[in-house]
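Working notes, beginning with the structure itself.
Left out: one protein chain. Kept in place: all the others.
First chain written, first letter: the chains are A and B, and each begins at residue 1.
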Amino acid sequence: MDLLANIMLGFSVALTPENLMYGFFGCLLGTAIGVLPGIGPIATISLLLPATFALPPIGGLIMLAGIYYGSQYGGSTTAILVNMPGESSAVVTCVDGYQMARKGRAGAALTIAALGSFFAGTVATLVIAGLATPLADIAVRFGPAEYTSLMLLGLLASVVLASGSFLKALGMIFLGLLLGSVGTDVNSGMSRYTFSFFELAEGINFVPLAVGIFGITEILSNLERRHQETVSTQKVNRLWLSRKDLRQAAPAVGRGTIVGSILGLIPGGGILLSTFAAYAVEKKISAHPEEFGHGAIQGVAGPESANNAASQISFIPMLTLGIPPTASLAMMMWAMTIHGIQPGPLVMSANPQLFWGLVASMWVGNAILVVLNLPLIGLWVKLLQVPYRLLFPAILLFCGIGVYSVNNSAFDVFIATLLGGFGYVLRKLGCEPAPFILGFIIGPMLEQNLRRAMLISRGDPSIFIERPISAVLLSITAVMVLLLVVPAFRRTRQKAFQED
Amino acid sequence: MTRKNNDLIETRGWWSRGAGLLSGMALATAMAVMPASAQDYPDKTVTLVVPYNPGGATDTIGRIVADGLAKVWDQSVVVENKPGAGSNIGAAYVAHQPADGYTLLVATDPALVLNQWVYDDLPYKASDFDPVTHLINVHSILVVPPSLGVSTLEEFVDLMKKDGSKYNYGSPGVGDGSHIGMEWFKNEAGGFEMTHIPYTGMGPTVQGMLSGDIQALIVSVVTAQQHIEAGKMIPLAVSGSVRSPMLPDVPTFAEQGYPTIRLGFSAGLLAPAGTPLEVRTKIADAAREALSDPAFREKFVDGFGYEVVSSSPDEFAEFLKTESEVARKKVELAGAKKN
Partner (left out) sequence: MDRIIKGSDFWAGVLFVTFGLAGLWFGLGYPFGTTAQMGPGYFPRVISSALVLIGVAIVVRAVRGTTDAEPIGIWPIRAIVMVLGGMVIFGLVAPHLGFVAAAAAITAIAGLASSEVRIGELLVFTVLLVIAVTAVFIYGLRLNIPVFPWG
């Protein structure tokens, strides 16, 4: 059996004591830096990347894989503990993870995130080992028309992230879309809404946006709430999961893994979309959808598993086609190039030891991460017991450093401040940030693909229904619109009648 | 196109072996006649500013050169990333640093020649810099999908002249070398219609070719190589004065009757204006020595297809003068002006 032989080859490369050590240090450093609020995976990887250049190729890659997983998990940790997503794919984790933390269940949230990610990572590694070559073809079936339809579907699905008013969530999506169009227009080179600020030429960065809208806004809200002492926890009861938690979370992990494994194949947005697709699935099939947004464990388990499965699966288009799906994986890909692996269709046959070594080391990285982090969860949760009057200045300091370090730019710090104030106003007006930030990220992708599709079809919109994948995605979107609009409409009418 | 000034190290096998000795001698001679300040250079940490994020072509070049210079000088040389706005932020930073040779810009085409024509108001001027040395050229290749049914440049041009309006070509963005290069080629080939589809970054552009949305693309040799070997892309022509060592069977544009087509990009070092020529010469000599290191050549010349082009400050200045005139025409042609 080829698969088995390949996996064995991979493990024989990855499991030397030396490489295990590199993996361990990678995970440790990645987690340690990634867990600092405001320092997301991209910043973590770029800070630590140069350190791996000096190592032998496979050791360097294993360490890098460790850094990548560590920083991603670190990003989820800050999402849960202080409501600050390190990367766009952790935005969804904020929604219920942070609410769990506020109810004293940070330990359970972190544990399920770690275990769910490990399970998803294991499954995804097997999928890569067995099916990498046939699955790579799926990625190239996605042209601009397919992306446009997928992004439309994604935008609509992001409405489910809000637990309040449907109209306000819709407004927040459009506000995000508008903010996302700031910067140089890709097709014409024209500056839009930059108000002559040179720094806005490439649009607003994700880091200042996330730090502002999530981090600073959260600090202001907590200060307003006035029960400052250990604000996030009434009482930390237990770190481990209860039997009820497990019963609710385990199926969610499975579903999240499936969702992530499918969407992870689509470079450019697949990972992000998988997180809220998983969230939408959990919320829709739950018997108690009203618990979502208030600390439902499935709302953490599903998206976190999907995130990890998708990040893992997205190695397929990256390794076999040389198409990096996210900014942090683009850095990983570049590091591979430096270490002598040029990702592309021939990498598997030309460099089997490195390729399978890398696949095996992904799994090893996941395993090390769990072993390393389960004991650390207690420590992270303890951090929340630092009096809030001291905790929040420290968080704010990390926010400042994190934002500043991305571009060494004071301008970004000011943008984060402005958006922090703006986010607080939005919060006071009952508008939730998750749909906003998803609109912001998806907006440019939607616009560019729409325009590309129209260029290719020479202005004929039937391209969206002539292409089968696009047609299917659009039909799902239409069904969702009906599902969303009809009940909302009905509710409004009922209410209107009641008040009359 | 003046190429004669550039020292094509590739063409001289003996150079790498004798490099240490030769440039050591050259250095010793040069140092004897230098003023004191240049003689002491570098007596503290030298910073190479890379105007892009870590983990990219320019960053790699910067780090390789930094390592090499550090070894030659036995002095620490650090890379500082100042990304943003198509390398303008890093360039503006270096332009306003002291002209002592301790802060240098690792510049690629955008900062070297393109941006002055692409952007209306830059936070710096081309004259804010003094050239130091050319480092390398990275070559590009024109590829088409097998479904297009052409296998030579001539067939491609014929098909496009007949039916070009049906087809698309892609690029990683408006004003990118790939976009400007294609418009340049369209013009040189006598003009044909082909719709430009701008993507964001080379990854999605390659995906666009694999998914059949675009029918032509100019891309770096190293990115295209495996797709070519796997039969998913057909190579038509490589840029550069000689064939790429990675794809020796693919003819150059010049061989096929287009001697003016230069694609891909160059990388070089720039210093703030006013940096003494002696200091710049010293840096150029050290860079030449660093880039002739055998380990470097194995990895980046053979592995990545980089062409090493070390040059003196004056030769580099000459090169930039010619290139920036060409760049102006190209930008105009491509309509890539931003404001």
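Here, a residue touches a chain if its C-beta (ideal position, glycine included) is under 8 Å from a C-beta of that chain, and two chains touch if they have at least 3 such contacts.
Computed from a predicted model, the values in this text were never measured in an experiment.
Q: Of the residues listed, A:L20, A:L126 or A:L175, which one is in contact with the missing chain?
A: Selected residue, touching the omitted chain: A:L175.
Q: Out of A:I42, A:M100, A:V413 or A:L474, point to the residue that touches the absent chain in the complete complex.
A: A:V413
Q: What does the interface between subunit A and the hidden chain look like in terms of residue numbers?
A: Touch with the absent chain occurs at residues 33, 47-48, 165, 167-168, 170-171, 174-175, 177-178, 181, 185, 187-188, 190, 192-193, 195, 216, 219-220, 223-224, 226, 228-229, 388-390, 392-394, 396-401, 404-405, 408, 410-411, 413-414, 416-417, 420-421, 424-426, 428-431, 443, 447, 450-451, 454-455, 457-459, 461, 492, 495-496, 499.
The working rule: only the chains that are shown with their structure count from here on.
Q: Take the average of all CA coordinates in subunit A, do the same for subunit B, and state the distance between these two points in whole angstrom.
A: The computed centroid separation for subunit A versus subunit B comes out at 34 Å.
Q: In the complex formed with subunit A, which residues of subunit B make contact?
A: Against subunit A, subunit B makes touches at 53-56, 59-60, 63, 79, 81-86, 88-89, 118, 123, 168, 173-175, 195, 197-201, 203-204, 206-208, 210-213, 222-223, 225-227, 229-230, 232, 299, 303-304, 336-339.
Q: Quick one: in the complex, what on subunit A touches subunit B?
A: So the residues of subunit A touching subunit B come out as 45-46, 49-50, 53, 139-144, 184, 186-191, 198-199, 201-202, 267-268, 317, 321-324, 330-331, 334-335, 337-338, 340, 342, 344-347, 407-409, 444, 448, 452, 455-456, 458.
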